[in-house]
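With one protein chain withheld, the remaining protein chains of the complex are depicted in position.
Lettered A, B and C in written order, each chain numbered from 1.
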Amino acid sequence: MEVALKQQKRRASYWSAAWGRFKKNKMAVVGLIYIIIIIIVSIFTPWIAPYPYDEPHYAHTFEKPSAKFWWGTDDLGRCMFSRNLYAMRNALLIGFGSQIVVLIIGVIIGSIAGFRGGRVDTILMRITDIMYAFPTFLFNVILVTVMGRGLFTILVAVGVTGWAGMARLVRGMVMYLKHADFVEAARALGSKEGYIIRKYILPNMLGPIIVSLAFGIPNGIWIESGLALIGMGVRPPMPSWGNMIGAGIGYIMAFPHMVIFPVLTFALTLLAFTYVGDGLRDALNPRSEV
Amino acid sequence: MGLVKYILRRLFTIFVSLIAVIIITYILMWIAPGEFFNIAQFQASAGKVATLTPEQLQVLIKGFEEKYGLNVPLWKQILNYLKDAFRFKFGPSFSNPNEPIEVQIARRFPVTLTLAILSMTLAVIVGIPLGIIAALKRNTWIDYISMFFSMIGSIIPAYTIGVIMVIIFSVYLRVLPTSGWETPKQMIMPVICVALGPMAVIARFMRSSLLDVLNQDYIRTAYSKGGTDRAVIIRHALRNSLIPIVTIIGPQLAFLFTGTVWIENLFRVPGLGQLFVNAASMRDYPLLVTSTFILSLSVMLMNLLVDIIYAFLDPRIKYE
Amino acid sequence: MPELLLVKNLRKYFPRGRKLLRAVDNVSFSIDPGETLGLVGESGSGKSTLGRTVLRLLEPNDGEIIFDGIDIRRLKGDDLRQIRMFMQIIFQDPLASLNPHMTIGQAIEDPLIIHNIGTKEQRRRAVMELLDIVGIGREFIDSFPHEFSGGQQQRVGIARALALNPKFIVCDEPVSSLDVSIGAQIVSLLYELKRQFKLSYLFISHDLAVVKYLSDKVAVMYLGTFVELAPKEELYGNPLHPYTRALLASVPKMPKNGGRQRKFPALKGEIPSSVDLPSGCRFQSRCEYVMDICRREEPIFREVSPGHFVSCHLV
Partner (left out) sequence: MAELLKVNNLRTYFYRNEGVVKAVDGISYKLDYGETLGIVGESGSGKTVSVLSLLGLIRRNGRVEGGEAIFDGKDLLKLSKEELREIRGKDISIIFQDPMTSLNPIMRIGIQIMEPLIWHRLLSDKDARDRAIELLRVVGIPEYKTRFLDYPFQFSGGMRQRVMIAMALACNPKLVIADEPTTALDVTIRAQILNLMHEMKEKLNMSIIFITHDITLAMNFCDTIIVMYAGKIVEYSSIEKFIKNPLHPYSQGLLNSTLDIEKKEGSLRPIPGNPPNLINPPEGCRFHPRCSYVQEICKEKEPELREIEEKHKVACHLVKGGNLNA
């Protein structure tokens, strides 16, 4: 990526200019590096993890961190480090996966509302407004109760309840863009609607959508752990930060390491995504370039 | 008068959305894999039925269906539920057949409401001044520190903060109890945990809103008229910057009730959130529908209250 | 010579709740090839809506638009897109009129791509020539609009409009967001282009002086309708409608040797809303000569001398 950018230096593209602004934000860069590392780790988790996530070592229950078990063991003597890696993998899967669902629903509803306008718009936006101010976590729980507690169903449940912000964003942009002067100009030039959408509307929507997704991923991770905490997340023994924290709470007085490690990795991951989101927002914000 | 019309319109919206919530929840229950109620669980709760013949079981199930009004088509069930709901009668739950749901709700609702109101109050009375101070002292260490903590508070979930607080205050310092909801001391940690997220969001939003307002032309006008910093900030900047804050309090309320669900479980607070989670884990559908209904209703009514405050803050609303 | 553009009884309404906002209400005019019609009006007069409706960027509610003998209201799909090669638009806010994701080269080339004209090589040469014409250095071909000043951005907008060799360009307040010296450059450029390429403009502006400089004839718009339309010299020399007179009187003139003006004969009141139009003459609420008939009957837009149309009971 770096090399390609250097070659294009004379012709600074819109995106490389944004990358230039992103690079200036140190926290965002650190966050991005962290995220790239955990994504790679997650892909290769089965080969990296020292033990399977569900392998008990009954002789080593509640062990403090050691050379054998880097982050200690839990009540069944399972390796906390390995379990954390798998929890991270699940969290990323749900974080990214749920945002794909959010993207699909949000873009469809938002663009229909924005392009059609009128009564369709009013109805869709009423629904969106209700979703926006509704404790959607309740629906998450109900959906998971109904559909079961698999990774995929959780991911869908998080996505199905989390699209209101995206729909609003897309609608707002469509409303603005479809009458923006440069789109009118393209129309006056005689371009087909498909061409206008492809070359004029979509490129201008991409930035804000990416930013919204960047903030949505930690939110998805967050909800997944929240579900797991109250026993509505992935089925044990599959680990999740939520159920690890939930399980560790009971032993918090005697064995705080069972809680501290998941809490820290969890918090770091959320922080990293949020810093990257902040960086993207500043880099892609059209106002910051004027 | 514009305001009354505005409130009536909002009440109507609430009414429609509540009906939508009930219908959606009901339909979801109905399409759930397995039966509307779980035979195995029913058998377990009835205990002795394991020995019954299939015919006797059928009779029992029939009685069960009658008791819970499941012997009619779905649309009629929903209609019956709606009729009952507006008389505040919800019938018995699966898990506790002898106590009507409304009794359980009536016992637990005050707990959750207290938790929610205390937390929101805390979030507002700390979050807003924090945001104001950060904005007025922008780009100083006060600003950086308060915004760093706000960032943490707004992204780390309430329950994680709860765990950290338990480690600090119960495990190491041993000053606060880990659970319960009887004494004020037991309430401290749950309230703070639920409040932290919304507090952080409010502080961040308040800061950017105030900074935005301070850059407006009318602030310059106020200074040009000879206003002191105090007069300009209090009379012109603050009220204007509070208007966008009110708009985010709605979503924050939803967020806050989500927080109560976790925190009640974490700290074993006997509120609605706990009831809701129990209902979900035991697949107690009547209880699940009703607790969803009550929680949604609370959020919506509080939202309405927020909107009325909004209309008072911003005169433009009343005239539109 | 047949007209290039003939507009008859054009109407464009927008719904406002249960009422209608009559942005353009029964407007008729014609523009000959190479002729420029100036369109003057205050904000809310509907002049920009008229410009966009003529191009069918907004769908008219009623009326005819005949361009080069073709009724463009009947055109659909590809036919409409084809005719758009000949009618273009330049906008008020030059930055907003350019896609932030396209370089200025791409922006100017885009019309040629849309209509599938030339090879890549030919198109690039055409872009270079257009840059020369509007006075932007060729080295800027790969710059982005936001790297430019307002005047340069407007030049790009003009180059894009010229790319397809149009016969007619709607200029929607092209200089009102620019500084005086830069605006003068753009006016001067538009003037040269008009002579060089025999262009017709519909030149929309609130600035009477700019309109006078560029136009052959001028229309004055008030609350969605024309109150006066006349050849330039006639309109500025012999204005008939009270509104036109008031507009002309309220413009400060360059003082010559001590002839300064400190009081301006001002119209009373403000433009009413075009949602609740009064019956009778639309200008009655601000007219100092208002009579009974003005309140009862809407005046007809009629020709009082060759080419000079006015709608006023007093004339």
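Definition applied: contacts are C-beta pairs under 8 Å (C-beta built on N, C-alpha and C of every residue); 3 or more make two chains touch, one makes a residue touch a chain.
Quick caveat: nothing in here was measured; it's all calculated off a predicted structure.
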| item | value |
| --- | --- |
| Among shown chains, those touching the left-out chain | B, C |
| Contact with the hidden chain (one of B:Q56, B:N80 or B:T228) | B:T228 |
| Contact residue for the chain not shown (choose from C:F14, C:F140, C:F197 or C:Y213) | C:Y213 |
| Option from C:V187, C:I204, C:V227 or C:V310 whose C-beta touches the chain left out | C:V187 |
| Absent-chain contact - pick from C:L80, C:A96, C:I133 or C:I271 | C:I271 |
| For chain C, the residues touching the chain missing from this view | 42-43, 149, 151-152, 179-185, 187-188, 191, 206-210, 212-213, 236, 246-258, 260-267, 270-271 |
| Interface with the unshown chain - residue positions in chain B | 215-218, 220-228, 231, 235-236, 239-240, 243, 313-316, 319 |
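Everything below uses one rule, namely that only the chains that are shown with their structure count from here on.
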| item | value |
| --- | --- |
| Chain contact graph, described as a line, ring, star, complete graph or other shape | line |
| Relative to chain B, chain with the most remote C-alpha centre | C |
| Central chain (distance from its CA mean to the mean of all protein CA atoms) | A |
| Chain centre separation (chain A, chain B; CA means) in Å | 23 |
| Distance between the centres, which are taken as Cα means, of chain C and chain A, whole angstrom | 49 |
| In the complex with chain B, residue positions of chain A that touch it | 126, 130, 132-139, 141-148, 218, 222, 225-226, 229-232, 245, 248-249, 252-253, 256, 259-260, 263, 266-267, 270-271, 274 |
| Residues of chain A defined as touching chain C within the complex | 10-12, 14, 17, 180-182, 184-192, 195, 199-200, 203-204, 286, 289-290 |
| Of all residues in chain C, those that touch chain A in their complex | 52, 55, 57, 80-85, 87-89, 91, 93, 96-103, 110-111, 114-115, 142, 144, 146, 157, 160, 164 |
